[in-house]
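Complex shown without one protein chain; remaining protein chains in place.
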Amino acid sequence: MTAQLNVSDFLHGGDYNPEQWLDHPEIIDQDFNFFKEANINDVTLGIFSWAQLEPEEGKFDFSWLDDIFDRAEAQNGHVILATPSGAKPRWLAEKYPEVLRTNEDGSKNIFGERHNHCYTSPVYRQKVQEINRKLAERYGHRKSLILWHISNEYGGSCYCDLCQDAFRDWLKAKYHTLDNLNRAYWAKFWSHTYTSWDQVHSPSPLGDQTLLGLNLDWKRFVTDRTIDFYEAEIKPLRELTPNIPITTNFMGGNPPESHVHYDLDYQKFAQHVDIVSWDSYPNWANDYESTAHLAMKTALMNDVMRSLKHQNYLIMESTPSQVNWHPYNRAKLPGMHQMGSLQQVAHGADAVNYFQLHQSRGSSEMFHGAVITHQLSDKTRIFKEVAQVGQDLVNLKPAKATHYQSAKVAIVYDYDNMWALDDSRNYSNETKKYWRTIQEHYQYFWEHDIPVDLISTQDDLTPYTLVIDPMHFMMSEAFTEKLRDYVQQGGHLVGTYMTGIVDKNFLAYLGGWPQALHDVYGVEFQETTTLYPKQHNHVAAFDKTYTVNDYADTVTVDTAQSLATYQDDFFAGSSALTKNTCGKGTAYYVAARTEEAFLEDFYDQLADEFSLKPDLPIEKQGPTVSIQVREKAGQQFFFVINFSEKPATVTTTKSLTEVLSGQNVAAGTQALKPFDVKVYTV
Amino acid sequence: MTAQLNVSDFLHGGDYNPEQWLDHPEIIDQDFNFFKEANINDVTLGIFSWAQLEPEEGKFDFSWLDDIFDRAEAQNGHVILATPSGAKPRWLAEKYPEVLRTNEDGSKNIFGERHNHCYTSPVYRQKVQEINRKLAERYGHRKSLILWHISNEYGGSCYCDLCQDAFRDWLKAKYHTLDNLNRAYWAKFWSHTYTSWDQVHSPSPLGDQTLLGLNLDWKRFVTDRTIDFYEAEIKPLRELTPNIPITTNFMGGNPPESHVHYDLDYQKFAQHVDIVSWDSYPNWANDYESTAHLAMKTALMNDVMRSLKHQNYLIMESTPSQVNWHPYNRAKLPGMHQMGSLQQVAHGADAVNYFQLHQSRGSSEMFHGAVITHQLSDKTRIFKEVAQVGQDLVNLKPAKATHYQSAKVAIVYDYDNMWALDDSRNYSNETKKYWRTIQEHYQYFWEHDIPVDLISTQDDLTPYTLVIDPMHFMMSEAFTEKLRDYVQQGGHLVGTYMTGIVDKNFLAYLGGWPQALHDVYGVEFQETTTLYPKQHNHVAAFDKTYTVNDYADTVTVDTAQSLATYQDDFFAGSSALTKNTCGKGTAYYVAARTEEAFLEDFYDQLADEFSLKPDLPIEKQGPTVSIQVREKAGQQFFFVINFSEKPATVTTTKSLTEVLSGQNVAAGTQALKPFDVKVYTV
Partner (left out) sequence: MTAQLNVSDFLHGGDYNPEQWLDHPEIIDQDFNFFKEANINDVTLGIFSWAQLEPEEGKFDFSWLDDIFDRAEAQNGHVILATPSGAKPRWLAEKYPEVLRTNEDGSKNIFGERHNHCYTSPVYRQKVQEINRKLAERYGHRKSLILWHISNEYGGSCYCDLCQDAFRDWLKAKYHTLDNLNRAYWAKFWSHTYTSWDQVHSPSPLGDQTLLGLNLDWKRFVTDRTIDFYEAEIKPLRELTPNIPITTNFMGGNPPESHVHYDLDYQKFAQHVDIVSWDSYPNWANDYESTAHLAMKTALMNDVMRSLKHQNYLIMESTPSQVNWHPYNRAKLPGMHQMGSLQQVAHGADAVNYFQLHQSRGSSEMFHGAVITHQLSDKTRIFKEVAQVGQDLVNLKPAKATHYQSAKVAIVYDYDNMWALDDSRNYSNETKKYWRTIQEHYQYFWEHDIPVDLISTQDDLTPYTLVIDPMHFMMSEAFTEKLRDYVQQGGHLVGTYMTGIVDKNFLAYLGGWPQALHDVYGVEFQETTTLYPKQHNHVAAFDKTYTVNDYADTVTVDTAQSLATYQDDFFAGSSALTKNTCGKGTAYYVAARTEEAFLEDFYDQLADEFSLKPDLPIEKQGPTVSIQVREKAGQQFFFVINFSEKPATVTTTKSLTEVLSGQNVAAGTQALKPFDVKVYTV
């Protein structure tokens, strides 16, 4: 079942918790005036409001929320309504301790913080369904209600007896027999053979931590259990409000790595939401990387989120200034808020929402940035920059019905692979760096404005001219064959070191690579050399020499052609990059981790060969300006952003309209201020 | 009720635990001979002696202690008698487990270590009162008894059910209603509303850790609970020995930060003791700072202790050589013991006591420095240096009845503020550095021999010409008004960045600064920029440019005058230092954290303007020589100390007497050896 989000404007708003100010209605009055002033057109209500909505078990108070709905509607605003399960009331935990989470070491939580309920507890599921039903009954037909926001940033796991039982059931459904389980976990090793299902227990610091299959299954189970809880949450909503779309706010991209969210398989979870939304908190203005480098990593995260459903998505949270949980909570510099907000729109976001609209006066997030700060003023730098973005989004309305341009390049990433690789007792834990590797492969394309999708192993490969599949350590046989089919039918593939080592049960492939990998790459994997940090090899290719770090596979070349050779160590002279023709396509094997320049030169050749570079009416110098395209039938919008504290120029090659200013622009040089954004259309 | 310490000599002695040697009386004989040799005139007895005094429940053995009293009195020595509550006997913990502390995670201690009893346990309080009563009855009228030493280095906290109940009672007394509590804790946020007092629990890694008001109240409660226990301890002593003064040994100043003691609010606790005493363990001879820099930090700690009651104080513990718990336990170099001991006297100490007089043969502190070491000899370097200090204190007897000179400068520090600032989710945890900031402001004055008091928000400000109030993040409205009154009546005030942000409930001030701060500084705070470590701004002032680190407030200037401007970032050109006339006084706002040179130049101007520099008959070159003054009616003693491994000179501008040597010294150049001390008087 899927419901659509039907809004004709870009959304601009965010989390609003007026229950903090009910004894100061003049503050709420002022808030709504400020919303209007800043072109804020949506409020996300009810997150963590359970104690206010149900102050005692079974006694509900919706009056204050009715009032906020009325106020929103009075100025034609939209409401995103949250279910309150992310933070339970104290009375609930007091009466039903089973709703509290049990930790990995067996200790039981007391009430506190949030996001820490048991996902299995029948009582908790029942109580959540009750209040969700009440909310749907009361607000489901409000004209302002456009979207359900389920809970908040699902995460973590519970290790209580109820969850242990659920895990056992999950394993029974997967493996059917203990014999299958023992085989999959290679449990004869170290006498770990299970002789009863009751012996199954989650990984534990007091028990098993190195049964690799168990570790991985537990992570898979946690995703499934979370989705199962989510499905229970939304049941009354689907029943009562089938036309209101549903989302839950995903996470990812946090400093310093801008890493994809780790603990839940969002590629799986995304199949259960109507629209993807996420909370985006890059630390602009940090001191360890250029603005452009962080922009690249943030672009990637936006492409990840868009690719989950291959649809536009929403920014559900972002900060107008600073957060309160980075190691250094520096506010954005002037202009950065516009820069960062419109970057997200450029990559396919249809909303710029904030956490939060009005800063909490006390407690843990009182210093997290907000549109309306403790100064209670519309004269702050923050407020003005927010209002600027509000105006931008109004001006961008003609671009609202567009989608991000379709990509000819895809990068594969996979949760099972990431988890398995990190848990594998091989290589070096310090240098595996799966996501950084994804970023390194992505960088060339971002710098050259070539659109990229970040896809799962379940996605269709055939729309893509080039598929890049880095460090695919854990790969199913099915996917090896999918890759072979793709290449044989004309696709182009890039694979790398540390690929095709284990199957989905975390068991090693025996007798060498799966046949399909051998066929597609035309080489046979021999061994991976793990280099210490001060050790390097070198690769000669493209008339240059490049440094090798961390990892170097050695391969024997069969049908492939060698494009680069190692220069050092006992495998000097052997192939470090190969190209194989397989059916109608080609496959490249990048055997070593190199400095970035190698990937840049390599992909530049492929971009030329496969005609990947975009044909744009705007030319740029250097990689710190990014040009992203949203389009609909007959019209393209070119988002040109200067990710630098220095001015820049671009050259428009024909007459264009700049949408934010509404001005027509003749062909020629266009100036960009620091952190500037221009949106051109024909 | 206050009793006075009446001793005509400086005290020189320390902790003595002869119960370790009862089967070797010849060692005790020799110890007392050595005491005489080293001019040791006091012994602190009974610390941790409970198991010896009460070997079985209700069976007491005081015979050995009687003997030690006799021995002390036989050579006219003083006795400081400790209550033994710092370390309970095993039988007590075995029979009454409630006396053992419960940890933050709910785990219960078994017997071990020390300083870890429950402060609430009725049994423990009863048992402590019983033994204290016995001690008072038996020794209260001994002529040698000059002082009670209550327990030892109170610290830590207990999280047992008894303490949780006590905490609930404390909160009820403070807030009266749950509604008040919820408002103060801003508990509606995240659905944390309390609906029953039973739901209250201390902060916990298994529960709440980010309810800022709760965290702060717990810290306040721990101080109050500790004082409550202390008051229970001293009850029989006040009853039986009303004329014997009472102290407990405070802590602070430990390497590497020389930080004021953190966990207990000594400004509050000090109101309950008759005289302040503390344990001082600077790591002289370290490798990361100059001797003078550590001397400055140690001077500050002594000024802190003296300022607690604005009275002379006692060094209750110090080491003659090395400790055993620093990361590197290096002994003092020759001369450093005299240097460090007399520095304390110079700042107002009336005692130089050691932990310990005779080194323990085994167990955890067997390698902590002691006057009599395992060598059992008076020929060791340590013994000779101790005996030298003993002789010095005899020679200094004319200076005994003096007090530290009165200060015209005060620096405000506040425990609530320190705790709140450190717990605030803002800025950067790495760089808040409240105490280091206090040190940076103090440094100028120490280097120029200008006396400083370190005062609390409860202290009277009017005696001071200049009050410095750094990083006063949490400030009550009452104190904002106290500051305004002080300045309006002619006082001079220096405040800094990150001031006046939250009230005493840890709730943000709304609508900008409290009016009184606005009035006094004549500016309005806008925002604090948190810089990453590699980021810097610069300030132009006094015809120079200074580097800005970590923090830079931006302010709008109202009635103030700008004395310095930022050079970089979007707020280049705005004020970084302002001066405001308010009534008869002036107030300066230092908006940014700068390199030390800025404060030096700034305070040098103020020192001239407000005539803060002392008028001394001794002139020095450079800041590594320090001159501190003790005085009484008609006489001043000038403690001149060379905090350097290099020789130095000072110039006496008139004829003086050097007290340690007893020599008269004509005006002229006086040589100081490395680490040398001279005490001059007219």
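By written order: A and B. Residues from 1 in each chain.
By definition in this document, contacts are C-beta pairs under 8 Å (C-beta built on N, C-alpha and C of every residue); 3 or more make two chains touch, one makes a residue touch a chain.
Since we're looking at a predicted model, the values are computed, not measured.
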Contact partner of the left-out chain, one of A:271, A:428 or A:545: A:428
Sole contact to the chain not displayed, among A:173, A:510, A:633 or A:666: A:510
Per the touch definition above, residue among A:137, A:198 or A:287 touching the missing chain: A:198
Which residue of B:195, B:380 or B:395 touches the chain not shown here: B:380
Sites on chain B contacted by the missing partner chain, in the whole complex: 17, 19-20, 48-52, 55-56, 84, 87-91, 94, 103, 107-114, 286-288, 322, 324-325, 327-331, 333-334, 359-368, 374-377, 380-381
Residue ranges of chain A at the interface with the undisplayed chain: 105-106, 184-196, 198-199, 201, 204, 206-213, 424-431, 505-512, 526-527, 529-535, 569-570
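To be clear about the criterion, only the chains that are shown with their structure count from here on.
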Centroid distance [mean C-alpha coordinates] between chain B and chain A, Å: 50
